[in-house]
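One chain of protein is taken out of this complex; the other chains stay put.
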Amino acid sequence: MTDRRRELLLWFGLAAPPLAWALELVVGYGVDDASCARGSMRWGIDDHLSQAGVLVVTGSIAVAGLLAAVWSFRAVRAGRGDPRGRTEFLAVSALSAGLLFVLLTVMTGLGVLFLEECRG
Amino acid sequence: MATTVGREEVERLEETWHEAPGLKTFLTTVDHKKIGTRYLVTSFAFFLAAGVEALAMRTQLARPEAGAIGPDLYNKLFSMHGITMIFLFVTPMLNGFGNYLVPLQIGSRDMAFPRLNAFSYWVFLGSGLFLYSSLLVGYAPNDGWFNYTPLSEKAYTEGLNIDYYNLGLLFLTISSTAGAINFIVTIFKLRAPGMSLNRIPLFCWGILAQSFSLVLALPALSAANIFLELERRFGFHFFDRPRGGDPLLWQHLFWIFGHPDVYIIFLPAVGIVSAIVPVFSRRPIVGYPWMALATMTTAFIGFGVWVHHMFATGLPQITMTFYAAASLIIVIPSGVQIFGWLATMLTGRPVIRSPFLYVLGFIVVFVVGGVTGVMFAAIPFDQQVTDTFFVVAHFHYVLFGGAVFPIFAAIHFWFPKVTGRMLDERLAQVSFWFFFVGFNLTFFPMHVLGLYGMPRRVYTYQPGLGWDFYNLLATIGAFTLALGILGTIVNVVRSRTRGEIAGDDPWGANTLEWSTSSPPPDFNFASIPVVRSADPNWDFEDRVEDGLRLERRELTLSEGHETIGSSWLDGDIEEVHESPSESPWPLVLAACLAVLFALLLTGHWVMAAIACGVCLLAWAGWHLKEPGE
Partner (left out) sequence: MSEPLAVPVALQRGRPLAWWGMLLVLATEGALFGTMIASYFYLRFRAPEWPPRGTPEPRVLEPTLLTLLLVATSLPMAVAVWGARRQLAARARAGLVATAVLGAVYLAGVAWLLRDEWDRSPATKEAYDSLFFTLQGAHAAHVLLGVLVDLYLLASIAHRPLTQYRVNGIWAMGLYWHFVNALAVLVLLTTISPAL
């Protein structure tokens, strides 16, 4: 694997889990609002089905990011860091943040799926 | 200085960077240290104003049906107290420290955009005076610091109160946004050679996280302010149901800004704590990567929790769940930071001095506030205590604990660097205890009051509800707290001229501002330091190398008004930047904007359009003179 690809994988590992959660929040909340708001009758959105879809997609992105972070971390441990330590810093950050955001994404998605649609 | 070469370089730098004392410099300076000091003094003045507002409220609430202050004035008091504390005190005060310290901590000579820096200050001053002028005309904002619709709509509040609020905040936003952009570009692009991402001081990470949050969150507040003004002044519809609007839209927009705002306040303060703990624990911070990461992830997740301020508005359960989950998870990074500090203290050799006392106070107070915060994430509990004094207690614990304690710690820690003199340690410690005890005596009883059902924002209450005793305690606490603050003010004023001489590094600290004199020379560093760790001032050999480099005329950049530009990831030298020197345009443009906002307030639309044109001319004038000309 070239240096450039390794670098990209590290950035993916750092950015993907937080952005996956952000996507889940924006799309999930948006769909939920659209399906339960007063003007929603026209669109016929199935809230639970949509939310399950959102969870699957964003959950996968988050997990993919976490795996990239794990891989990057191990690469640094195997000696492919830089002398100033900033690659290791980014890899550790990606791994830790990845765990946190995967947890958050799954927790949010499961919470949403277990509740009754549109109930106040 | 050892040799002639070194001394010559320093003289050349002094000549280039010197700003002659006097009125002209006062009005045209772009020196980040002078601007930073100004921010500190001005925001502290607003702190005192808001403090007086608080004491007035506490006096009224000390006894049931006290009759000292009527409902109308009381509404203005709690509104102005909140607005002043949040917008005119904490954030600008922390930015004052940022302004002074960030260039020094990253080994630079000034901010990326020095004229923009000056402009940010003048606009801050202008917007603060604009808001406070409302008191003079009797139209101070009176719908709370969050200004909910429908009460803030024209039909329910006709007077200029709300227009002052909307326009004042729009005006201030210009300053905050400009400042945030300046910090981000400075921290990313102006660092000393060798200062890779993992060697950036934690205070700078705090400022960075704050700045990103400001850039992305302020627009939500601006949109809300613009919508409301259009509604009030021109009859547009955004928040009124009969015409397709929704009052909850205001709440969403406000809290999309409002929640990140608490992190805007908290994260630089936490950065201050991370700067102080290692110094007084005599060891590097434990878990640097996690401390930096915690700052950034808190800021990021902070954008996804705003609905927790609306749990009692009748939203669907699924909607609220998104935000309840994030509100619970966001505790984790903050918890990691607390454990990081504790681990540093426990594995170090702590030295108790006044800055450290305030840090310890912060930890205790903030954790209590954090605990009640987690309680709020449980929706059923939240719905019980919403709009009671329990909320007031919670946010004062997290805000006062999370920001004001660190600010006082910062005052005690960096006073020697800014003035060259030490504060009186004994007076500082006595003041601390009045401060700490006074704070807890004021706000702890409010938890009880909230659970006993006392609503917030009420100008009085009836006797016999079981609230009298706790209210009295809170008022006694408030005056005790005031005494503690007074002690610090006296200490600062006296020590400026009579304090013990501090020297470069009285605390034995680890970051670059302590490697230069107290106060620093106008050019900060004679030779730009080269950095090889996250605690550069503890790398004694490297600092000796700086002196040797000066003798060899390396990295002195004495040919012009210059500083180093470096790559954002690794801190490799990229180029030399020519830095602008004194300019009158920041003040001129700020003054034009003040006129514009005054005209918008009074409704002179044509004149306001002309003022807009004048502002553009001022902006053009600013850019006609290039840095280095």
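To keep things simple, chains are lettered A and B as they appear, and every chain counts its residues starting from 1.
We adopt the following convention: a residue touches a chain if its C-beta (ideal position, glycine included) is under 8 Å from a C-beta of that chain, and two chains touch if they have at least 3 such contacts.
Every value quoted in this text rests on a predicted model; they were computed, and no experiment measured them.
Looking at B:177, B:419 or B:440, the residue that reaches the missing chain in the full complex is B:177.
Among the residues B:19, B:504, B:554 or B:582, only B:554 touches the chain that is left out of the figure. Touching the chain that is not shown, out of B:129, B:544 or B:616: B:616 (per the contact rule at the top). Where chain B meets the chain that is not shown, the touching residues are 112-113, 116, 177, 180-182, 184-185, 188-189, 193-194, 215-220, 222-223, 226-227, 230-231, 234-238, 240, 243-246, 249, 252-253, 256, 530, 552-555, 557, 559-560, 562, 564-565, 567, 570, 572-577, 616, 620, 623-624, 626-627. Of the residues in chain A, those that touch the hidden partner chain are 30, 33-34, 37-40.
Here is the rule we go by: only the chains that are shown with their structure count from here on.
Averaging Cα coordinates per chain places chain A and chain B 31 Å apart.
Across the complex, chain B meets chain A through its residues 194, 196-199, 288-290, 292-293, 297, 300-301, 303-304, 314-319, 321-322, 324-326, 328-329, 332-333, 569-571.
Those residues of chain A whose C-beta lies close enough to touch chain B in the complex are 18, 21-22, 25, 28-29, 32-33, 36, 47, 51, 82, 84-86, 88-90, 92-93, 96-97, 100, 103-104, 107-108, 111-112, 115-120.
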